[in-house]
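The complex is shown incomplete by one protein chain, all other protein chains being positioned as in the whole.
Order of writing sets the chain letters: A, B and C. Residues in each chain are counted from 1.
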Amino acid sequence: MRKGATKKEVNDVVQKAKSMDLDVQLNLGTDKTVVALLGSNTGQIPTDIFGVLPGVESVTRIMKPYKLASRSFKPKDTIVRCSGVEIGGPRIVVIAGPCAVENEKQLMEAAEIVKKAGASVLRGGAFKPRTSPFSFQGLQTQGLELLAKARNAYGMPVVTEVVNTEDVELVSSYVDMLQIGSRNMQNFALLTKAGKSKRPVVLKRGFSSTITEWLTAADYLLAEGDDQVILGERGIRTFEDSVRFSMDISSVPVVKKNSHLPIIVDPSHSAGHYSLVPALAKAAVAAGADGILIEVHPNPKEALVDGMQSLTPSDFARLMEELKVIAKAVGRYI
Amino acid sequence: MRKGATKKEVNDVVQKAKSMDLDVQLNLGTDKTVVALLGSNTGQIPTDIFGVLPGVESVTRIMKPYKLASRSFKPKDTIVRCSGVEIGGPRIVVIAGPCAVENEKQLMEAAEIVKKAGASVLRGGAFKPRTSPFSFQGLQTQGLELLAKARNAYGMPVVTEVVNTEDVELVSSYVDMLQIGSRNMQNFALLTKAGKSKRPVVLKRGFSSTITEWLTAADYLLAEGDDQVILGERGIRTFEDSVRFSMDISSVPVVKKNSHLPIIVDPSHSAGHYSLVPALAKAAVAAGADGILIEVHPNPKEALVDGMQSLTPSDFARLMEELKVIAKAVGRYI
Amino acid sequence: MRKGATKKEVNDVVQKAKSMDLDVQLNLGTDKTVVALLGSNTGQIPTDIFGVLPGVESVTRIMKPYKLASRSFKPKDTIVRCSGVEIGGPRIVVIAGPCAVENEKQLMEAAEIVKKAGASVLRGGAFKPRTSPFSFQGLQTQGLELLAKARNAYGMPVVTEVVNTEDVELVSSYVDMLQIGSRNMQNFALLTKAGKSKRPVVLKRGFSSTITEWLTAADYLLAEGDDQVILGERGIRTFEDSVRFSMDISSVPVVKKNSHLPIIVDPSHSAGHYSLVPALAKAAVAAGADGILIEVHPNPKEALVDGMQSLTPSDFARLMEELKVIAKAVGRYI
Partner (left out) sequence: MRKGATKKEVNDVVQKAKSMDLDVQLNLGTDKTVVALLGSNTGQIPTDIFGVLPGVESVTRIMKPYKLASRSFKPKDTIVRCSGVEIGGPRIVVIAGPCAVENEKQLMEAAEIVKKAGASVLRGGAFKPRTSPFSFQGLQTQGLELLAKARNAYGMPVVTEVVNTEDVELVSSYVDMLQIGSRNMQNFALLTKAGKSKRPVVLKRGFSSTITEWLTAADYLLAEGDDQVILGERGIRTFEDSVRFSMDISSVPVVKKNSHLPIIVDPSHSAGHYSLVPALAKAAVAAGADGILIEVHPNPKEALVDGMQSLTPSDFARLMEELKVIAKAVGRYI
């Protein structure tokens, strides 16, 4: 309460809280009165309900707003199972492939390269969210067909991004795992639809979302009954301009502490430049990530999208060898 | 090019550019060779195409990536017309109303209050994008019906947010103007659908999007042939924690310089607290905004959403009087 | 306290607080126990003292860490008096002049221009903090002599930046008012020295400092017994790249609410480009700033430092006329 708040103002806050079935404790300090509101759902009550009452100076939330994604809701680590691959267990999962599916030859070559080097899941974009309407938007349905073909040919599950609520069913019918991209992390209509698909979902972090907002967005997926959610750190927007996004490596231990969901890291999108990818991938594994997501292209010079951040086949193979050693150093394997 | 780049590497860049019908000029400095690529569409070519070539150190874009929204594409100011109200002309447009439509009584009271104080457009949310799935999500279709009712009763156009591609037609059938919210600024599927609706659209700035990305997102709407786009500044995410979002007042003159589209400012969402709204609203008008978007609630203490940032009827009426004086001081009127 | 914290852990926290003469109230929630610590100096106690105790989940500070700068410490507005000019009263103070003092002719011309257009204080840099050691570092003592000369010739007080503790006495002997620059806002040795000088001090906000940190830095000046402190907003670092710094216009009402000190705004350094300065200056006056700080150069094309953000004499004169109208619209004058 504000310094000098009246007894009536304090009492009105108390009555409001009681009307919502909350417990109340009054702390009468020398300078200020603090009203503590107690109850098991205080994390989900909008603070404004109390903030607008006369005499209130500010409302500070102690409980987190997310619920289903929290470790206190489910203390044990969630292991996501995707067509035979476990994410969140002792094995560090490498998801690799081109940014965009461009044609059959490119995708099949990419699949062979990443499979051979030890990746477990193939990635490739069929629907591309592009900042300009005049850029290549992806092969769409044709891209999905190629992904399904590559999966069958190489026996590895595939993941692709879905950008439109209207496409969720279509995309789910072709691939093993859905990805919600950074720009759609708070597209709640899309989250709800994806949650109903019963496919495992990689929820990329919004590039300007806090970890708390990210876990709260995961609640949208989890609320549909789907507990097959993987969190994907991909860098946040900061003032630093030598990289496209600053990888928030701290999110790995912070998520591990506060949530039961597995977390994977995408060094390619955060760095924006292939030369920085190996150092960031190693850091992610050392910090405790459950997997990494890496862009690999048979020939980055010919890539239609994001060639700059894609590894060549030989660079990827070398990195995989280095990552295996680091994984071992932290008691895991690839 | 990198220091020490070979003649062949330079030549490969030149050939690549020529194959894309670009003009090329070589700058042979004492330390480095710089290759200049010239052409009228260089703003839309991904820089990665050249960045991945051997010997290239970095690619710097001189042209802006947006096109249709740029002032060089259309030098004259766009005036958006919405059911008799002009946005972008000498009159500063005030769009006001509650954050969420809660019930008929609340909306009708709000409409009367804002109309009487001099607002031109009524706002009210029917579909609410909420960070948690456990929060109130809006009255949805019933909310749209109430908005249509208020419009007819008070003779003022209404604007509401659309959050799902599947709802665009429905929402367009009830209201005069659509709003794309901050979290959906890069939901390109939604932009494309909204662009096809032929309704004027308020495109709120993503809270972590640059002005360049914002204008490039506007290109998605404009590419559908709809030039009835209004840009809405609503604050950006920064490290400052005394406000919900930091209003980026500089965006007003920057947008005016680079784009022909009108720009309005939302002080309510950026401040997050009613006590800061008047100062920010006055600043927006003084800086040259074409309109402001203000949350007003008949009784903020009872608001279901964002009561904290809503003005009371009397505060709003007082602010309107103050804004009229400032508008006059900058050669406009309300 | 963490979920499941033991009675002993709770008790240890209580004992620690009591040993520091704090009052304690226990809130036993269904999920968690919250311990409230009460006392008039809790704003100055490091939260870590309690954060490290076993069983503690987090420590949330309710009281602000600043004290002398707070409005609750001194409810009435402070008016700073600088050689006959009052800052913080009804008159909006315009401080203008070149970024750097370059030579006698330039400074005298600038003084004449700004005096004639209605500015109250002359600014000019003698010691320039430059990011590179190879850039022009200012005329130093010779610059101070020229400032003193201009003051005498035009009868207006002068302000200049001090960058080194060793120079505080020297600079104070020449000028009416000291400025602490953004990069030195947390140079506590310099603050302490400047506080002892008994000169009014303009404390520029660190470009990445929160308002709370800024007011806490002001406490360093105020703790030396000097209450002649003016806060200077000059833009903060954000991801937006169309301006050098994003002017945080919200800081004006936030500071007015929380502190008794006057606040002035520098649109030149935040915009970084002369074309944006007028809109930002008008916004600052409309938002309630007590003054503005503007860079003016007799001939910006010849400026040694920051020519890009300097107004020409005619642009400055025109802006002053516009600002007078806005000042009147908010019940003040220039």
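By our rule, a contact is a pair of C-beta atoms (placed from the backbone, for glycine too) under 8 Å apart; a residue touches a chain by one contact, two chains touch by 3 or more.
Because the structure is a prediction, the values reported are computed rather than measured.
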Shown chains that the omitted chain touches within the full complex: A, B, C
Residue, one of A:A17, A:I249, A:V296 or A:I334, that touches the chain absent here: A:I249
Absent-chain contact - pick from C:A217, C:L231 or C:A329: C:A217
Option from A:K67, A:R234 or A:K282 whose C-beta touches the chain left out: A:K282
For chain C, residues in touch with the removed chain: 44, 46-49, 51-53, 65-67, 129-135, 163-166, 183-184, 186-190, 192, 207-208, 213, 216-217, 219-220, 223, 237, 273-274, 300-301, 303, 305-310
Interface residues of chain B (partner: the chain not displayed): 3, 23, 25-32, 34, 36, 38-40, 58, 60, 62-63, 72, 237-239, 241
Positions on chain A where the hidden chain makes contact: 208, 210-212, 236, 238-243, 246-254, 256-258, 270-271, 275-276, 278-280, 282-288, 322, 325-326, 328-330
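We adopt the following convention: only the chains that are shown with their structure count from here on.
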Identity of the chain that, by mean CA position, is farthest from chain B: C
Chain B and chain C: spacing of chain centres that average the CA atoms, whole Å: 31
Distance between chain centroids, defined by C-alpha means - chain A, chain B (Å): 26
Multi-chain contact sites of chain A, meaning residues that touch two or more partners: 237
